[in-house]
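One protein chain omitted, others in place.
Moving on, here comes subunit A:
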Amino acid sequence: MELSDANLQTLTEYLKKTLDPDPAIRRPAEKFLESVEGSQNYPLLLLTLLEKSQENVIKVCASVTFKNYIKRNWRIVEDEPNKICESDRIAIKANIVPLMLSSPEQIQKQLSDAISIIGREDFPQKWPDLLTEMVNRFQSGDFHVINGVLRTAHSLFKRYRHEFKSNELWTEIKLVLDAFALPLTNLFKATIELCSTHANDASALKVLFSSLVLIAKLFYSLNFQDLPEFFEDNMETWMTNFHTLLTLDNKLLQTDDEEEAGLLELLKSQICDNAALYAQKYDEEFQPYLPRFVTAIWNLLVTTGQEVKYDLLVSNAIQFLASVCERPHYKHLFEDQNTLTSICEKVIVPNMEFRAADEEAFEDNSEEYIRRDLEGSDIDTRRRAACDLVRGLCKFFEGPVTGIFSGYVNSMLQEYAKNPSVNWKHKDAAIYLVTSLASKAQTQKHGITKANELVNLTEFFVNHILPDLKSPSVNEFPVLKADGIKYIMIFRSQVPKEQLLLSIPLLINHLQAESIVVHTYAAHALERLFTVRGTNNTILITAAEMAPFVEVLLTNLFKALTLPGSSENEYIMKAIMRSFSLLQESIIPYIPSVITQLTQKLLAVSKVKNRLSGPILFVGIFLLISYNCSVIISFPEFIPYVFQVMSLLLEMHKNEIPSSYMALFPHLLQPVLWERTGNIPPLVRLLQAYLERGANTIASAAADKIPGLLGVFQKLIASKANDHQGFYLLNSIIEHMPPESVDQYRKQIFILLFQRLQNSKTTKFIKSFLVFINLYCIKYGALALQEIFDSIQPKMFGMVLEKIIIPEIQKVSGQVEKKICAVGITKILTECPPMMDTEYTKLWTPLLQALIGLFELPEDDTIPDEEHFIDIEDTPGYQTAFSQLAFAGKKEHDPVGQMVNNPRIHLAQSLHKLSTACPGRVPSMLSTSLNAEALQYLQGYLQAASVTLL
């Protein structure tokens, strides 16, 4: 493409078309541009247009097109053609900086971006004069130009903040410092001077301060990797001026906007970052300046207002103080009682106050409020920063700080007492203060785990928390109610049990509060309280202790789901589940009403009319799931709890499965349910409950669903994370289903398992696999196992024995699991003729030796290197891991049970039986290759069983 007017004209037309809303016009134009962008001069034509076009819209469009072109094409990828010809590259680099600087802001931004993309590839080696060209502009005195340069420099240098140290990087930084540091320093000084000469000119100040913000950012980037010699030598200039700027205020720079931070705030915020950088990394050199910054930043905090626009500045500033006050050598800056008092009074307390914005969120955006307050997504908030400062100060001054705050807490409580309805926010701050002061370590699972011993948590609880919750009106002062409930929740491991028991009816009562935050907190607090474990690791609050409250608890929990805004409240659902799990049988009397409510609730949500009413359990749920799958999608968090409720109820059934449950069964196999990881454990448990109670019914009435059931098994077995769940299911199928019902699928089951064994075996998989094949052997016999293996591939049985069972059996863990394996292997040894008279015979003694090893040797817990990234959920095996998870309940199940009491004796007896069948064989196999130690053990078993081998 030539640089001709005709081409410029053509390009203009096409650019214009790319802005057309009609895709029929727009798309071909975009296609055309794409097709010509490989031509020489194309980028230069764009540059010409963005500079000289008559129409502003074309200028902007050309600049955006140019930037995107650079983004796509500038980088030279090895082994790929160079997409921009060399002369174009040179021309672009020669013209782009002046062009950028002389363009209006809209275009300047695009070109500045383009420069940094080019710079990332070419700077410094292939663009040696870029820096000089930029630095020369500092002298122009035109701050539009200067800001353009600064912005470009910032985008070029900001990577120094996160890249790793390397020779290449540091060489570049050194080059930049040599060319840039001095001019930048001079510009900094000059700009500050101009600020005082133009102190009364608002528009000039705006431009100058945006330069200062950029200069402060550049300072951060250039000083990030290490303290450059230049900046160490010029620390006085920079730090003195930064310090002055921190203390500066100018009415003209104040903005009316309450939300958006202004230039002054941005600048001060960046200066706090710069000071924090020096304090952290260059402490030795920065020490002389630090006290001044501490004072300035603290004065800044004292004088900064409550508006949201100051939030970032305030939290940065507080974080600076927090990081400094924990350093031993700066202790002295804070230790004076007056200083501490003043920090507490003027910095911490004001920033802990409940603001109008918090109040708004509490009322209108409770979800966000809860997320921040309860789940700790408050990293950048003032309250969080103030809390961090309290913790920092407590490292050295726990006593004095606690003392000072006690005074504040008392006076705030007195204020509140004078006139609660006006002064309730004082009490809120008091509770917040006590909480932040007392909490030293906290987790979601256990609440506060370490507390400040100087704070009497129980006393505060009795005197100030309980009275609020005892008040007859649950809707009065909702914020204080929420505070009180939260207090119980987070200090649940600290407050004595009798106090917790006292609070339970109060919490149940608050499930009825109108405020979403309050009833949510009440549900959450109950749920958490029910998980607290006492000294001997048993649940602290027992079902017996809960007995008087069961009815009102369940009633209020379900009522809470009907409160406006809480129909899908996950905290309440969790509390329901947790209550079921804790109360077990004692809920049975309430089941009918509970289920009716649950059903109604589900129906209400899905807006499906209740077609079947009456006491039939779960009809509602069946209908919902079968009629409208979208229910599941509309509140996915809810589903696992439903399954858990169902499993619990199903397990309580003593007899055959009710037909109503059977109607639901097919729906439980739907893939949509299994895609969510959280659903898998409760669903597997539910299917296990079905198999335990209703295997025969499934085999007779729902045989066509068996492939779907096995499909779930296949889905689970494919996953390294969930394969043990697949085995739980498979074990239940093998244990409970009538053999003939699964006969046709057995081979396929094993092929799938062998595929995993071949392609992606893990230790966890092998452990589960071993338990499964031995269970299979117990159920179907050793010969059946051998036959099915060998029908898949000749000599497969021998290979599995040799490569998997013998070397890996030592890894099986768990009492029941080991027992299953012992009995299974005993069967292979003694009830499998091919082991005696085929080439498998050579494996007989090694297998026996492995079995004795399983009895006598410590468990082998080695895991190969590459597997350290696979999630291992406790010890998978036969028993469902679910009982080891949050909701305890399922008793350990032993499928071998009474059949074999002592597997060692069982082995001895079985060997004896075998030896009577073929006299002489067994002793001779033992004597030829069994290791002496093992032989000794074996003789012990024989003796204990009072048998001898013939």
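Here, contacts are C-beta pairs under 8 Å (C-beta built on N, C-alpha and C of every residue); 3 or more make two chains touch, one makes a residue touch a chain; residues count from 1.
Throughout what follows, contacts and distances are computed from a predicted model.
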{"item": "\"Importin subunit alpha\", \"AP-3 complex subunit delta-1\", \"VANG1 protein\" or \"Phenylalanine--tRNA ligase beta subunit\" - which is the UniProt name of the missing chain", "value": "\"Importin subunit alpha\""}
{"item": "Absent-chain contact - pick from A:Gln54, A:Ser196, A:Ser473 or A:Gln758", "value": "A:Gln758"}
{"item": "Contact residue for the chain not shown (choose from A:Asn7, A:Asn73, A:Thr339 or A:Ser719)", "value": "A:Ser719"}
{"item": "Among A:Pro23, A:Pro81 or A:Pro328, the residue in touch with the chain that has been omitted", "value": "A:Pro328"}
{"item": "Sole residue of A:Leu669, A:Leu829 or A:Val896 that reaches the chain not shown, by the stated touch rule", "value": "A:Leu669"}
{"item": "Touch criterion as defined above, residue of A:Asp22, A:Glu284 or A:Glu459 at the omitted chain", "value": "A:Glu284"}
{"item": "In subunit A, positions touching the absent partner", "value": "159, 161-167, 170-171, 173-174, 177, 224-229, 232-233, 277, 280-284, 326-328, 376, 379, 441-446, 449-450, 666, 669-672, 674, 677-678, 705, 707-708, 710-715, 717-722, 745, 748, 751-752, 754-761, 792-793, 796, 799-800, 803-804, 849, 853, 857-858, 860-865, 868-872, 874-875, 931, 933-934"}
